[in-house]
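The complex appears here minus one protein chain, its other protein chains still in place.
Here the chain labels run A, B and C in written order, and each chain numbers its own residues starting at 1.
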Amino acid sequence: MNQSDVNQANKIPYVGTLGAGPLNAITDVAGVQVGHCTLSQGAIQTGVTVIRAHGHSHFTHKVPAAAVVINGFGKSVGLMQLEELGVFETPIALTNTFSVPAVIQGQLGQAISTHPEIGRTWPTVNPLVFECNDGYLNDIQAFAVKPEHYLQAHDAVGNPLEQGAVGAGRGMSCFELKGGIGSASRLVSIDQRSYTVGALVLANFGKREQFTLCGQPIGNTRVMNPVEPEKGSIIMILATDAPLDARQLRRLATRSSVGLARTGSTLGHGSGDVALAFSTAYTIPQERSAKMPAIAMLHEQKMDGLFQAVAESIEQAILSALWHAESVTGRDGHLRQALLEVYPDLKA
Amino acid sequence: MNQSDVNQANKIPYVGTLGAGPLNAITDVAGVQVGHCTLSQGAIQTGVTVIRAHGHSHFTHKVPAAAVVINGFGKSVGLMQLEELGVFETPIALTNTFSVPAVIQGQLGQAISTHPEIGRTWPTVNPLVFECNDGYLNDIQAFAVKPEHYLQAHDAVGNPLEQGAVGAGRGMSCFELKGGIGSASRLVSIDQRSYTVGALVLANFGKREQFTLCGQPIGNTRVMNPVEPEKGSIIMILATDAPLDARQLRRLATRSSVGLARTGSTLGHGSGDVALAFSTAYTIPQERSAKMPAIAMLHEQKMDGLFQAVAESIEQAILSALWHAESVTGRDGHLRQALLEVYPDLKA
Amino acid sequence: MNQSDVNQANKIPYVGTLGAGPLNAITDVAGVQVGHCTLSQGAIQTGVTVIRAHGHSHFTHKVPAAAVVINGFGKSVGLMQLEELGVFETPIALTNTFSVPAVIQGQLGQAISTHPEIGRTWPTVNPLVFECNDGYLNDIQAFAVKPEHYLQAHDAVGNPLEQGAVGAGRGMSCFELKGGIGSASRLVSIDQRSYTVGALVLANFGKREQFTLCGQPIGNTRVMNPVEPEKGSIIMILATDAPLDARQLRRLATRSSVGLARTGSTLGHGSGDVALAFSTAYTIPQERSAKMPAIAMLHEQKMDGLFQAVAESIEQAILSALWHAESVTGRDGHLRQALLEVYPDLKA
Partner (left out) sequence: MNQSDVNQANKIPYVGTLGAGPLNAITDVAGVQVGHCTLSQGAIQTGVTVIRAHGHSHFTHKVPAAAVVINGFGKSVGLMQLEELGVFETPIALTNTFSVPAVIQGQLGQAISTHPEIGRTWPTVNPLVFECNDGYLNDIQAFAVKPEHYLQAHDAVGNPLEQGAVGAGRGMSCFELKGGIGSASRLVSIDQRSYTVGALVLANFGKREQFTLCGQPIGNTRVMNPVEPEKGSIIMILATDAPLDARQLRRLATRSSVGLARTGSTLGHGSGDVALAFSTAYTIPQERSAKMPAIAMLHEQKMDGLFQAVAESIEQAILSALWHAESVTGRDGHLRQALLEVYPDLKA
């Protein structure tokens, strides 16, 4: 898919100079699949999104990964062990802040059901749940998400990727507009081989006056309100088929702040900005008797293209969330309008 | 309480050369209180332990703190935000690995109940839950701990401190003996003022052949089994009334590995070894309109005594857990014997 | 100085919406002063820049600070102790990569000369030297910088701030144009008080096709060369008179990547991107007998304005380096042209 096709397809301004994959989404990385469970009824506007790195058990086929905490005002779980061991071992789950325990419970139940040895002859499992606070639209105190909603999102994995006000993105806000799930991808040619970088974001950050579209300040016609701190967050998931180890994946994840900054964020105090990068090029076995993979990692000097791909795909994914998200009315009649309703001139 | 009184009272070998507080426990730090909820019925041998830093709401009176991940094979939650902001804002909870979501749920419910503004006009709250895997004695897959057990442990805060096979320590093992909750304190004189360092551990680590008592190898008469990796963990909570900021508290928490190493641990691969240190000398207000405290922190060159106190109190607290813990039989008839049953010669 | 005055004065596009200090430079932070020593003769195009936080000995009046390594491909020295203790204790020095040892030697000599107790009855001193590789223009293998050049730069501290191809910036390149020293400042009003954030950068990064001016891609008319990795770097020094501790200053330094990203950088593999933030609101005494300051730090929720100020002042400082730097011909006839020679349309 070339740049003009992409623009044709979804009217979203195209970020950067690298080409995109066929779907311009994280699912362009072979094996990566996404599922949503969306809860939308009155004051309940929330959900769960699940990302799988491959079709096998993530516990027996652990995924090399690294996370970077850009601003740690957040409640994501699972990063301590991921940092120590350089892998994750469950599907990735996204949800709202107060639904983290329900989703952990869903992940634990699923892992034990698949592997009854967990917590018996095998070690315990490390849940991996990211969150943003959707409390403006969603009655977050209602604890509407239950463990089964994680399972429902997991069952939906493999469906065509939906973006916008779906799954964990249902109640999220971005630049005081309707935010949510966005995705994009970029292709990088290294040594005559094409690698894909895919991004999926849960965009829930930013004040209107910061919003910057492809370098143009869109939001700053409004007077800034310095008293009200930002309460949002963004979760940025990066997948690639390039062979990278955990240290290199941390370097990749670090570059997510570049794309984020270019949309106008200044990494606000109250914004839990967290990035995770994983590679699908190999997996790590659970069993100590299993053979370890022997992988030639990418030479460090070849990573600049991947860094550019991260910057472009993150910025693009944030725009994609804004372009896809419909207007939503939730708790106490709170309304977040869709971007194109507020700025109709942005329609292609 | 001097050294000989302590020995008199509990027959536990006294570690080091600094004096202890009146209780030789974390509760010697003024304001710090502990409560347990213990579940003990057949295959269910587990529980929850709660530590409070002071008598006010921890959300409105945030506690300066820092955590150190010595070995990150663990599932504790809340450390990302604690690292970013240098405070915690709920009571500290300890439990088993699979009960983390239930205890988070308990903390969320309690925080919202106390402060209905949380997740509405106020930000969300950051649960702080530490865990070890008690799956040898406890049917961890049964998810026996419920949110109300957190509340019950919290209700018990202020009771005289119990140690051993109680609360979160009910099902824990240490050096393949019965482990659990242990505590100790040390006094440090700085500039004619006495400061207290208190330690509370959830001891669930170590292979028998590693066990070292005051420098003496006790366990290594057994042949070591190099194939079976350690699956344990230890949580080490440190409290002090010395005025320290988060950076200095991180330095304190780092020294917990000294006490741990001296009991024989080599920080095994599968052992989630995590330390948290907090100060009771001041609190940080939630509201931006509130006055910030103006505290003269301790001069860096005066910290060596505190470092020694950490090393001694952590080693002492681990011994205290072993000395207090009764034998427990749990899941599938698994038995962990009390230390003094296995080594009766250690009785004073 | 308001925005239009600034534009009037130096024709540099004004970044962002916050106002600047009177000089739009790091020296707007009271007490902060800068000096340069410039070496410019044939193949030798290099130098030293020194920044002082205050007028006292930095060893006896240590400066609260934190550094953030955004991309660690660099050879700066002094960050390990700065991270541990949260202070620096010499003036800040900038130079080229291979001149780091000469400048350390200059700092050591100066510190011992001022305080003969250092390394005797007092501890040793922690040199703080940042560097970028100016090897394209400068014969870096000639080791032209000597310890006395550090002293000469130090002697020049207090002169009106020069920017561009001066001091450590003499041989630096930025977006394959002439780079070097740039500076800017922004004012933030918090609780009816005005705080200043000042930035000084040593800009030596970026490929032409990345260069982005106030959101507009300037450089990307050229075909990108994906094979040649970036070899540059940027050092970003932030000063503020806001009362912040080391942890808070780390949060400030983290936001420097926002300004950097907006100029087009994707934090290239070979770019040593390092930021340091310090506060002039208080100092920490060397002597253990001295009284420690009792400072009410800024409430965390009031930091968003400072974060915006960092983003704006870093972006502005990079532009300022490009606007000020004259064309320089150095080693082997290598030429870096001034920005306005290559893009004359950018002249106001």
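Going forward, contacts are C-beta pairs under 8 Å (C-beta built on N, C-alpha and C of every residue); 3 or more make two chains touch, one makes a residue touch a chain.
From a predicted model like this one, the values you see are computed outputs, not experimental measurements.
Checked against the full complex, the one of B:Q41, B:Q216 or B:S289 touching the unshown chain is B:Q216.
Of the options A:I218, A:L298 or A:I314, the residue whose C-beta touches the omitted chain is A:L298.
The missing chain, though absent from the display, is touched by one residue of A:L85, A:V125 or A:A144; that residue is A:L85. Checked against the full complex, the candidates C:G47, C:P64, C:G78 or C:G305 give a single residue touching the omitted chain, namely C:G78.
Although one chain is not displayed, its contacts with subunit B can still be listed: residues 17, 70-71, 189, 209, 212, 214-217, 220, 224, 226, 229-230, 251, 254-255, 257-259, 261-262, 265-270, 300-301, 303-305, 307-308, 310-311.
Take subunit C: the residues that touch the chain left off the picture are 69, 71-81, 83-85, 97-98, 100-102, 104-105, 108, 112, 116, 118-120, 123-124, 126-127, 133, 135, 140-141, 143, 229, 231, 270, 272, 274, 288.
One chain of the complex is left out; on subunit A, the residues touching it are 84-86, 245-247, 251, 284-285, 288, 290-302.
The rule is simple: only the chains that are shown with their structure count from here on.
Residues touching across the subunit B-subunit C interface largely coincide between the two copies, over half of the numbers being common to both.
Of all chains shown, A has the CA centroid lying nearest to the centroid of every protein CA atom. Centroids built from CA atoms put subunit C at 34 Å from subunit A. Spacing of subunit A relative to subunit B, judged by their CA centroids, is 34 angstrom. Subunit B and subunit C have centres, each the mean of its CA atoms, that are 43 Å apart. Each of residues 251, 300-301 in subunit C touches at least two other chains.
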